[in-house]
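Omission of a single protein chain aside, the complex is shown with its protein chains in their original locations.
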Amino acid sequence: MSAASPAPGQRLVYFNGALVPENEARLSIYDSALMFGDVAFEMTRSFRKEQFRLRAHLERLLASIRWLQIPFEHTVEELEAICAQVVAANDPLFAADDEHRLMIDVTRGILGIYNGRVDVPGGTNLIVADFPLRWTVEGSAHLYTDGVDVVIPQQRMIPAALLEPKVKNRNRIHYLMANIQVSQYRGKDAWALLLDPDGFVTEGSGSNFLMVKDGVLLSPEPRNILRGITRDYILELAATLGIPTRETNLEPYDVQNADEAFFACTPFCLVPALRFHGQPIGRGEVGPVYRRLMQRWSEVVGVDIIGQIQGWARTTTHTAGGATPYSFAAPGTGR
Amino acid sequence: MSAASPAPGQRLVYFNGALVPENEARLSIYDSALMFGDVAFEMTRSFRKEQFRLRAHLERLLASIRWLQIPFEHTVEELEAICAQVVAANDPLFAADDEHRLMIDVTRGILGIYNGRVDVPGGTNLIVADFPLRWTVEGSAHLYTDGVDVVIPQQRMIPAALLEPKVKNRNRIHYLMANIQVSQYRGKDAWALLLDPDGFVTEGSGSNFLMVKDGVLLSPEPRNILRGITRDYILELAATLGIPTRETNLEPYDVQNADEAFFACTPFCLVPALRFHGQPIGRGEVGPVYRRLMQRWSEVVGVDIIGQIQGWARTTTHTAGGATPYSFAAPGTGR
Amino acid sequence: MSAASPAPGQRLVYFNGALVPENEARLSIYDSALMFGDVAFEMTRSFRKEQFRLRAHLERLLASIRWLQIPFEHTVEELEAICAQVVAANDPLFAADDEHRLMIDVTRGILGIYNGRVDVPGGTNLIVADFPLRWTVEGSAHLYTDGVDVVIPQQRMIPAALLEPKVKNRNRIHYLMANIQVSQYRGKDAWALLLDPDGFVTEGSGSNFLMVKDGVLLSPEPRNILRGITRDYILELAATLGIPTRETNLEPYDVQNADEAFFACTPFCLVPALRFHGQPIGRGEVGPVYRRLMQRWSEVVGVDIIGQIQGWARTTTHTAGGATPYSFAAPGTGR
Amino acid sequence: MSAASPAPGQRLVYFNGALVPENEARLSIYDSALMFGDVAFEMTRSFRKEQFRLRAHLERLLASIRWLQIPFEHTVEELEAICAQVVAANDPLFAADDEHRLMIDVTRGILGIYNGRVDVPGGTNLIVADFPLRWTVEGSAHLYTDGVDVVIPQQRMIPAALLEPKVKNRNRIHYLMANIQVSQYRGKDAWALLLDPDGFVTEGSGSNFLMVKDGVLLSPEPRNILRGITRDYILELAATLGIPTRETNLEPYDVQNADEAFFACTPFCLVPALRFHGQPIGRGEVGPVYRRLMQRWSEVVGVDIIGQIQGWARTTTHTAGGATPYSFAAPGTGR
Amino acid sequence: MSAASPAPGQRLVYFNGALVPENEARLSIYDSALMFGDVAFEMTRSFRKEQFRLRAHLERLLASIRWLQIPFEHTVEELEAICAQVVAANDPLFAADDEHRLMIDVTRGILGIYNGRVDVPGGTNLIVADFPLRWTVEGSAHLYTDGVDVVIPQQRMIPAALLEPKVKNRNRIHYLMANIQVSQYRGKDAWALLLDPDGFVTEGSGSNFLMVKDGVLLSPEPRNILRGITRDYILELAATLGIPTRETNLEPYDVQNADEAFFACTPFCLVPALRFHGQPIGRGEVGPVYRRLMQRWSEVVGVDIIGQIQGWARTTTHTAGGATPYSFAAPGTGR
Partner (left out) sequence: MSAASPAPGQRLVYFNGALVPENEARLSIYDSALMFGDVAFEMTRSFRKEQFRLRAHLERLLASIRWLQIPFEHTVEELEAICAQVVAANDPLFAADDEHRLMIDVTRGILGIYNGRVDVPGGTNLIVADFPLRWTVEGSAHLYTDGVDVVIPQQRMIPAALLEPKVKNRNRIHYLMANIQVSQYRGKDAWALLLDPDGFVTEGSGSNFLMVKDGVLLSPEPRNILRGITRDYILELAATLGIPTRETNLEPYDVQNADEAFFACTPFCLVPALRFHGQPIGRGEVGPVYRRLMQRWSEVVGVDIIGQIQGWARTTTHTAGGATPYSFAAPGTGR
């Protein structure tokens, strides 16, 4: 990968040791990533430009790589340094109130039969990109007040025995299909909540699900879900706030009869779910447990989390234009 | 995508209307292909430089695109013309005895949140690449005589209700995991045969499975498998040869007690499976039904199919070098 | 049950030997029918006032009664006579072009603990009601030309091992839940098609599903479905027309890629399904197999089946008024 | 529904605003209740004529109605008032030592196609009936000393993903089939205990199951069961008595090796299960945990619960007469 | 194993090359047979002292041995010779009208840790015993006229993916548990019919199930069943008699509504099933298809099959005495 000098103002991406212009951060069609969805990845965010729980992300990345048995040499410490390098290189292009969203991809590289035959370097690819968090969230800032509508699509979660969701990888067409189905739902601001084949609640198509009942913060057993770093943090926060938590089997009936419900994901932190197939959850309003969690989190990181995102929303001029359908609908996008 | 003039001798790839050098046939890391494995694709082969059942491949591609609801305008006829254009452009670089292996990828393009923000064109991508078939097959030519060893990994096939295998897409880590597991098997020339969660035989990690018992050519019900074009052709060929065929539930016991067994895939056509977990299937030799099928097929296309591949194997100098592990092991690769 | 003299023009219902006014055809809240959904039933239709395949309906009713082990003495012949009696009694109230829709219910009667304590006769109830077929169909006559949109709800069919659908009974809340879910679908004229827990196509919420692919009329294996009398007749008709038929596992992919599809049910006979989640099935038009089947059926019974229903639709003045939601949506209603 | 003056001594039933004689509390054969088993319901009991946990029953009723999406306006408070009205109207007909058993049914009313055509009012029906508890229990008073024999029928519980048992409705033929199967068991006083398809213990056909092992009161996870109000109360009682409780997966092996076991249901409160397929559970005698729970409960409500029922049994003259088979066998009947 | 001279009149058993007295045909408690149920076996019968389809039995035995990977050297021909030797040695002890029932066991021998340490020879054991068929059948001769009552126990068949029933081995406690459960059924002459976990009919606890509907002889798909040699022969016989046959998914509903049903097993050939949970199947009488099959089979082998067994029954003096419960109840015992 040659490191051509980028157009002025173009972000830089770490690509196997070099910093390349963002539009050069591309993968060969012969890469295992494109042949098998064979990518271990992470996506992060910062608060006040400081990465949040970066180490937890990187350790999960290494666990994913080990599961997929992708040859890989870097240590957590080296990865941290690379991330810092990428942020430093791009920060000048970011607004003062921007946050850094990193995307870290590890692919196995081009398949063996192409090796030495096509003019593409072989071996594992490590890629770290960086873009403003506001891109991901500004279009959905109203959800903090309006809440999302939880909708169960007919697409079921692929259980871990067949495709391990705890290994964060790019085999995610089932999430996309869930989004497509939910896009046909009559209501607005609907997010998919996938059931596993046994009918238990798992997760959203890009977020974890949690709910409150009788004062207890409930989440699905960490089984047929990605064990989200946001989710883990919420459970820790709750403990510090004296809110009891429990992991258990949840079903649609439980969601319909919850006192509060929310989706946890890296870019949004926590999004209130105020409706279930159009019917109000609890009183249909943002609830006290949600407020306490978000307030404390904001205090810890020194950012008015919701306010910051709503601020971006007020000032955005972006329209998706000719963008692909359904890819918009990947709600939450990442844990 | 700029169409830079390629290095001399570099193959050309159709990329959204242009022919670009092969090493420029790359996809942005923000493409839905890399975010979700969101690619409909086909891989073909020629006989005597003529594409085999190209229309069937293209119709299946359109069905996959429709399932995934990727916006797409091209007709089958247009796709045929594009394929012809690609072959014509590359043929001068091919040896006289080479065959053309086309890879046709359709991706949804970059996600909506990146649209207009990163310097990458939005919208659906159509890519058609072309490379010598010998790359895929020459390392395995000995299998025509030695046969493969059928090994059942613990990874199960993801059933169609959760991830539709009849839609040819790049969510295939379960195939890769099966290959990794089989790579730990003590014997040699082992190919994975995946069972579905009910324990029925489905397919290889890049091929369909067929077997002969008491004179009948048996194949799994076309359910939790890709409905391979090679498989379909074999069933047709058998009919013309007066060999009765039946689709039915097959189990490992049936494989162990088969008279003959084989894997069907586009590049190899038909590979004999002569062992099951190291024990001989039937007499452990290439059987009469296999011979009849391959002989007739060779006659129809005017190529000594096996001889051609064995010829390539004798003259190859390729070594995979630093290539990624397990990606070699994607046996058959494509139907 | 006292047989009060009915209001003038009120239909009569056979109720345990007596003919009672329709509004007196009621069941005690202590009846097993209301405690357990414990009712074996059938619904029929006539052509030119002649009941169609009444004997098949009655034999299936007896099989249902035997399964549920409801004490019952009547023979098929006696039931035929009762049906004839009901039709004769009501026909004067019917228009000349009306058809008779019979509803035959058999309930176990009040539970033992109420017997002799509440002023309600004990023992099995046999009820035969009769009303104009036009009620059921006139609101949906446009479907013969517009076709229905096949939508898969997340509610799955209860498999026969848990609740036998071949036994026609009133445990049908899963059909109702499917209808409620489909009512939230964005498109119009949507009918639910239920999958079983394995993901195979079963039936609509009040109809059987059939489809055509490559000239063969396909229907699900008669397993997790009611074995509809209309469905059976269609398969017979096809045979007489030289259309090959096959019962097999069908999946959503097959429906999406069908050449034609339709729902079979007693009141409508056959309704064309022209869309699958909004996308056209085949060419999105009523197809040739559908036309041949309906034409032949019309000839056999001497009624222009579609024309008759469209005629009713043109002249109706009925509006559902304060009627219950979703119960409208029981598409097809009965086989 | 006309409110005819009842026969002297006939109980009155609340029916959509009016009090009607019990034998007029009937539903049209065209009611959704009879077409789909489409009824949300509750059954209660009193202690010393005071309703027990009526509010919990009514809140569960509202949750069931919301699940089924039956249009319904009444608040919990209004429902409480209606119940009080019904009890007051009927109490003069009850013996001094009788308890009031209420049955509250909510149905969606007649289907839309019948609306305005048959002489039956449309819209949701709310029905509250009231009869002496002794009817339900007096025939089984001996079970307090003899205990029941737990028998596992081959009918499995329908899992919540397919039919939500936490929504109390009238789709219950699977309970009836279980009772029919158990009626063929050679032993006496057998009650069905249903397993779910995974083989875990769920509940009886009209009661919840609990057991004691090593001093801990165990109950199935509240998943594939109705979350019985009696069950909830028992778990609360145990806590106040210092008996540890746990919800967990239970299997037949656990039942066979339990120290104590019992069924919880509204009319009986708690029935000891002393045998498992004819073999003694524990010592085959009523155990200490059972005694403590029942004693405390009796103290709380000021009624010798068992003694009262045994008293009724000694004085009853009721025989089921021509009542329907198997409906007797609905053991427990209600939580 | 020492070959002590047998008591006069004692049958001889082939045991690893020697003929030993029957009471010496024993296996060490350290044998893999007793540690794992690790035995491949077959049981046969003769007609007029000639073994029936012995070769089919022996080939299935070899397939079982191969599946279990027991070291084994003998060919089919050698096994045939051994069987002949055993029959010849024992025939003098048999009555003139006796038939020879052979039991052929192959075990892996004592586990490795005991080898050379306990005074028991190591290595594979081959055992062939021979006893009069009448022992097995004479107690059940009345079933040819009375028929058996088909009862479905709650024990389900272990599916082939977990324990391959096509491999005839001694892991059969699930059959025993089924028999124990059926022994608690109220009726008489009940035989268990096991369902698989999906609810499909598989087989009896020692026999295959077949049924007739509308003139077609139906049997379960040869999947979760032992592929019985009797069953295979019946299907062949039917073909020669012009009776159409089909392998398909069968459910309890199908059994209840069958025209005829029967169990196929080696010792009895074919036993009519005339009741299903006490209710008549068809007319509740031995049917025409049954009669034709048994008549033809009797002609082919030159034995009045039923008459011979009924003759034995009339003259037997055997009583089971202190024999173990439930082991009687292994109905059919062997295919």
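As written, the chains take the letters A, B, C, D and E, and residue 1 is the first residue of each chain.
As a convention for this text, a residue touches a chain if its C-beta (ideal position, glycine included) is under 8 Å from a C-beta of that chain, and two chains touch if they have at least 3 such contacts.
All values derive from a computational prediction rather than experimental measurement.
For the omitted chain, the shown partners it touches in the full complex are A, B, D, E. Contact with the chain that does not appear here is found for just one residue of E:Leu19, E:Ala56 or E:Ile180, E:Ile180.
If you put the hidden chain back, the residue from E:Asn169, E:Thr202, E:Thr230 or E:Gln308 that touches it is E:Asn169. Checked against the full complex, the candidates E:His57, E:His100 or E:Arg156 give a single residue touching the omitted chain, namely E:Arg156. Residues 151-154, 181, 184-187, 195, 197, 277-278 of chain B touch the missing chain (whole complex, contact as defined above). Residues 63, 66-67, 159-162, 164, 166-167, 221, 223 of chain A touch the missing chain (whole complex, contact as defined above). Seen from chain D, the chain kept out of the figure touches residues 195, 198-200, 248-249, 251-253, 256-257, 279.
In this section, only the chains that are shown with their structure count from here on.
Once the centre of each chain is set as its mean CA position, chain B and chain C turn out to be 46 Å apart. Centre-to-centre, using mean CA coordinates, chain A is 59 Å away from chain E.
Residue positions 161-162, 195, 197 of chain C each touch two or more of the other chains.
If you check each pair of chains against the touch rule, the ones that pass are A-B, A-C, A-D, B-C, B-E, C-D, C-E, D-E.
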